[in-house]
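One protein chain is absent from this view; the other protein chains keep their places.
Right, subunit A next:
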Amino acid sequence: MIELIHILVLIGLVITAALIVWQKDLIVAAVTFAAFSFLLSIEFYILQAPDVAIAEAAVGAGVSTAIFIIAIRATHDQEVT
């Protein structure tokens, strides 16, 4: 059962990581990065490291997304070719 949860979370990690690189809209990439860090936080949690999960959730959700949004606001919204 825990192994099945492991498999599902790891598949979700690969899908979101591929979507971050493939996506051309930068807001969508930042939002998908938030989802990626959430799934990574669940993975740390399942591996029974709650302190690492707290640090990952704090950095990935609270700080990183906010700083990405501030940086995108100051520059371009779409991918520049």
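FYI, a contact is a pair of C-beta atoms (placed from the backbone, for glycine too) under 8 Å apart; a residue touches a chain by one contact, two chains touch by 3 or more; residues count from 1.
Please note the rule applied: contacts and distances are computed from a predicted model.
*Asks:* Can you pick, from "Exosome complex component Csl4", "Hydrogenase", "Glutamyl-tRNA(Gln) amidotransferase subunit D" or "Cation:proton antiporter", the UniProt name of the chain not shown?
*Replies:* Per the UniProt record, the undisplayed chain of the complex is "Cation:proton antiporter".
*Asks:* Touching the hidden chain in the full complex, which residues of subunit A are there? Just list them.
*Replies:* 1-2, 4-5, 8-9, 12, 15-16, 19, 25, 27-28, 30-32, 34-35, 38-39, 41-42, 45-46, 48, 50, 53-54, 57-58, 61-62, 65-66, 69-70, 72-73
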